[in-house]
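Heads up, one of the protein chains got dropped from this complex, but the rest are sitting where they should.
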Amino acid sequence: MISLQAIVDAVSLGGLYALAALGVALIFGVMRLINFAHGGLIMLSAYGLWLWSAYPVPLTILLTVGVAVVAALAMERVAFRPVRNADMSTLLVASFFVSSLLQNGWIGVYGSLGKSVSVFPGLLDRFDVAGLSIYRLDLVTLGTTAVLLATCSLVLTRTLIGLQIRAASENFVAARLLGVRADRVIPAAFAMSGVLAAPVAILLVARTGYVYPGIGLTPVLIAFLATVIGGMGNLLGAVAAGFVLGSLTTALQSFLPEAAAAYRDAFVFGGVLLVLVWRPGGLLPTKFEAERV
Amino acid sequence: MATWAWAGGGAAGRALALPAALILGVAAVATAVTAFGGPGLSEELTTALVFLVIVVGLYTFVGTSGIVSFGHMAFMGVGGYSFALMTVPPHLKGLLLPELPAALRLLSVQPVVAAVVAGLVAAGFAAVVGWPLMRLSPLAAAIALFAVLNIVFVVATQAYGITRGQEGMTGVPASTSEWTALGWAAVAIAAAYAFQTSRVGLRLRCAREDELAAQAIGIGVVLERFVALLVSAFIIGVGGALFAGLLQVVSPGAFYIDMTFTTIAMLVVGGMRSLSGAVLGTALVFAVQEVLRSLENGFDVGPLSVTSLPGLDLLGVAALGLLVLMARPSGVTGGRELL
Partner (left out) sequence: MGRRYVLRQMSPAVAGGTKRLRVVATAIAAAVVAAACGGSQTTTGNPIIVGAVMNLSGSISVYDLPTLNAFRMAVDDVNHSGGVMGRSLQLVTEDMHSTVADSRPAAADLLGRGASLLITASDYDLGSPAAFAAQSRNVLALAAGCGSIQCGPPGGAPLWFTFGNAGRSEGAAMAEFASRSKQFRTAWTLRDSAALFHTETWKGFRDRFTELGGTILGSETFAPTDTTIAPQLSRLAAIGRAPDVIFLTSDTTGGVAAIRQLRAAGYQQPILSTNSFDGSYWEQGVPGLSNFYYSNYASFYGDDPSKDINQFFARYKAKYSLPQNSILITGYALIQAFKLAAEKARSLAGDKLTAALESMPQMDLFVGPTTFTHDLHIDLARRMVVMTIQGGQPKALQYWTLSKLPRLDD
């Protein structure tokens, strides 16, 4: 039964990273910015969770999402709006700086030791189905990812702002010529990414019980890689890639022999490199990436 | 170089003015600091010069190709570890790395030679991992190199028998003096300049501006990027060796995110597209870092007394980098050379 169980384990982490990738890919689509500071949003949400863990559940969730959205909007307004028109590499470097500011700012004020907190302990209930161990948290993660992906999709296809976001992703200049306000579209995308960052933090903290400044680094690193190998600008591709990377990490942990298990991450990154070399445009490349001479 | 000056006459002479000016400028500052500063300042000067080698190495790839490599610290690390393995005294290697093969354990090389070999090893490593990556788009290449850095980091922390893992290798003899560092800084600047004004370098810089247009006139970009990668890996590998000879210890964390962040900040602040930018940016950011470090233990502003602010230097550099990107994205030099 171990291989089925391994799949169940893998799928859970895959779902979490898919969610993280979605948040990063959304901003990338609209601004060509791979937002490394998304990890900072996850960090702030996690600390918010620690602060408000004693409140009733709906309020806690609302406040946590609120913190992420406010931080995302502030980030956009203060740090990214002035560099909006820069090239992708500059934007990436800028997001790197913002991420460092957030993390070191936090450490400067609160120190680097984490805080432990128990939230939603019921999520760790386990039930056995046909010999497999499944945690409620795994189901909630998958459910949340699916719901948020569907919601994002609906917002992007059925609402005006969503349409504007998609137009801006296709061709920003043309969209503006047609009346799409950059100052509406980009903040909207950032707000959405905030809404996507908070659940990642909640699910992480529910499982680990520990909040520390670097908590957002691993998810955002995977999201980073997923955005590129998924096919830049392709939301579905990024989500799929995030899922695959998360699942691969867990699967390798299950299957690698003891001596090699500590090298697990090297294999995951090696896998990323292989994908990039085999399909430079990503697994599901979008049109804009393939320019022709 | 002297023959070029004669043969090329005025134009070549003017062209050599830039590296000469940069090198003389750095040398002048170094001499002044050594003459008038105390021993502590001398220590910091050496560190700044080593950073200069590293950033110039980074520039040789990033500035010429336009690809913001997040993985170059992998090459610095390869250089650093190679240098350590060559210079740590055999008896200490025997104690710290009992599983090391005898050939490596007994290896003992002069620091200057070891630095060159370290650079070559780093370049060799870059050749192997970098070749397939050079045909990727700039963003994909940046991320791919970051993946390479992570792989090197994981291997460095787990391959205990060769690297001592997280503990790191200590006992590297102190071989990086101010004059060693200054000498290598001059070599690095000269090499970077030679590359960027060579035909390969010029073609690459042309392609950097507009890849499509360059392709339209027949410039493939892959080979040029590859050469840039090798040259930059050599320089940054030497930088890693100098770093090891300065700190007298190599550990995986020294060649990972913090170093990536600091060196990219130095390049960005100075101006990514020019060699002068690399030099100026290093000096500027390093100075800011040192000032902030000294303030970390608290200071007085008039009647106010601010107690310790740990991490202020990293915060300050991040803020500075961001401000530069916002106000003047092409950096202090505007991406242009000083001369």
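Note that the chains take the letters A and B in the order they are written out, and that residue 1 is the start of every chain.
By definition in this document, contacts are C-beta pairs under 8 Å (C-beta built on N, C-alpha and C of every residue); 3 or more make two chains touch, one makes a residue touch a chain.
Just so it is clear, the model here is predicted, and its values are computed rather than measured.
Novice: Taking the whole complex into account, name the chains on display that the unshown chain touches.
Specialist: Counting the whole assembly, the omitted chain is in touch with A, B.
Novice: Just to verify: which one of B:34, B:177 or B:248 makes contact with the chain not shown?
Specialist: Answering carefully, the residue with contact to the hidden chain is B:248.
Novice: For a quick check of understanding: of B:32, B:95, B:113 or B:287, which residue touches the chain that isn't displayed?
Specialist: Only one listed residue reaches the unshown chain, and that is B:95.
Novice: For the chain that got dropped from the picture, name the residues of chain A it touches.
Specialist: Looking at chain A, the ones touching the missing chain are residues 1-2, 5-6, 8-10, 12-13, 16, 111-118, 121, 124-126, 133, 135, 204, 207-210, 212, 214, 217-219, 250-251, 253-254, 258, 261-262, 264-265.
Novice: Which chain B residues touch the hidden chain?
Specialist: Touch set of chain B with respect to the missing chain: 39-40, 43, 47, 91-92, 95-96, 157-158, 160, 165-168, 170-171, 247-249, 251, 253-254, 293, 296-297, 308, 310-311.
Quick note on the criterion: only the chains that are shown with their structure count from here on.
Novice: Using CA atom averages as chain centres, what separation in Å is found between chain A and chain B?
Specialist: Taking the mean C-alpha position of each chain, the two centres sit 31 Å apart.
Novice: Going by the contact rule at the top, pick out the chain A residues touching chain B in the complex.
Specialist: Those in contact with chain B are residues 34, 79, 82-83, 86, 88-90, 92-94, 96-98, 100-101, 104-105, 107-108, 111, 221, 224-225, 228, 232, 262-263, 265-266, 269-270, 272-273, 276-277, 280-282, 289, 291, 293.
Novice: Where on chain B is chain A touching in the complex?
Specialist: Per the touch definition, chain B meets chain A at residues 66-68, 132-133, 135-140, 142-144, 146-148, 150-151, 154-155, 158, 212, 215-216, 261, 264-265, 268, 309-312, 314-315, 318-319, 321-322, 325-327, 329.
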